[in-house]
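In this view, the complex is presented without one of its protein chains, the others remaining in place.
Right, chain A next:
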Amino acid sequence: MSILVIAEHDNSSLKQATLNVVAAAKAIGGDIDVLVAGENVGAIAEAAAKAEGVNKVLVADNAAYGHFLAENLGELVAEVGKGYSHILTSAGTTGKDFMPRVAALLDVAQVSDIIRVESADTFVRPIYAGNAIATVKASDSIKVITVRPTGFDPVAAEGGSASVEQLDVVKDAGLSSFVGEEKAKSDRPDLASAGVVISGGRGMQNGDNFKMLEQVADLMGAAVGASRAAVDAGFVPNDMQVGQTGKIVAPQLYVAVGISGAIQHLAGMSDSKVIVAINKDEEAPIFQVADYGLVADLFEAIPQFEEELKKVL
């Protein structure tokens, strides 16, 4: 068996999710090649070559892939991937965008968002927003798979010494072009891979009050998230949303502040190792999944939390 992993990156650094996907590939077993497609991605290819368990890194460096347009990536990956038994990428918004095109171009099914590998053709994935867990067997000769990064512990980022090979395949479908982007700038860790996440919900009352959470986050080296209610109310931007339709997170510590715990939110965080809930409503469903619950007014509890943390950190 031979497995092609499509690296997730932003043209400046390799995303940790790629290491989780390589771990999923190792669980399948076989030679693992990594494809790095983007623009000016030499350093990323070198980083990928150091990842544990990688056999070869293939590089497609061209402006056509600079903004990860699905039309171009889809054609590239379908062509490069057709000699492999499995094609894997992370189930981030880029992977979710281009991977089904790859499957359609190869006339095979896609298995989305797997959290476990049972065998080379059988995978486990959540359905119904995580309210049911399905074991699925794929019969196509090429398995096209997106991987939920939190389902797999990442392989080591260092220690490997894969060869790096340049590809001169340029696929520009000419169907789409990049217009612009608004990316949130933050020095805090990436929500999807942070070890600690502190999230606010509707109980935060407005966007300014999220500064309280940011101060605590900076103390703990945490990422800041939000519930869908807080995003829909316009307190914070959509990329902070944790939940079924937002980011799926599984940090060591998840602190839910003023979040009631709708199923939609729980689907995005219930695999966290330790969950803390701070909410003034003691009947809030979030307490049913929390390891430590504090029934309190968050506007009193959070400043106290910050003070207590300063004592121990």
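As a convention for this text, contacts are C-beta pairs under 8 Å (C-beta built on N, C-alpha and C of every residue); 3 or more make two chains touch, one makes a residue touch a chain; residues count from 1.
Criterion: contacts and distances are computed from a predicted model.
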item	value
Options "Electron transfer flavoprotein subunit beta", "Nucleoside ABC transporter ATP-binding protein", "Xanthine dehydrogenase family protein subunit M" or "Membrane protein": UniProt name of the undisplayed chain	"Electron transfer flavoprotein subunit beta"
Sole residue of A:Ala49, A:Met220 or A:Ala250 that reaches the chain not shown, by the stated touch rule	A:Met220
Touching residue (missing chain; options A:Gly130, A:Gly201, A:Gly225 or A:Gly258)	A:Gly130
Residue, one of A:Ala43, A:Ala109 or A:Val164, that touches the chain absent here	A:Ala109
Where the unshown chain meets chain A, residue by residue	10, 67, 69-71, 74, 92-94, 96-105, 107-113, 122, 126-140, 173-184, 192, 196, 220, 228, 231-232, 237-239, 245, 247, 252-253, 270, 273-276, 282, 287-296, 301, 304-305, 308-309, 311-313
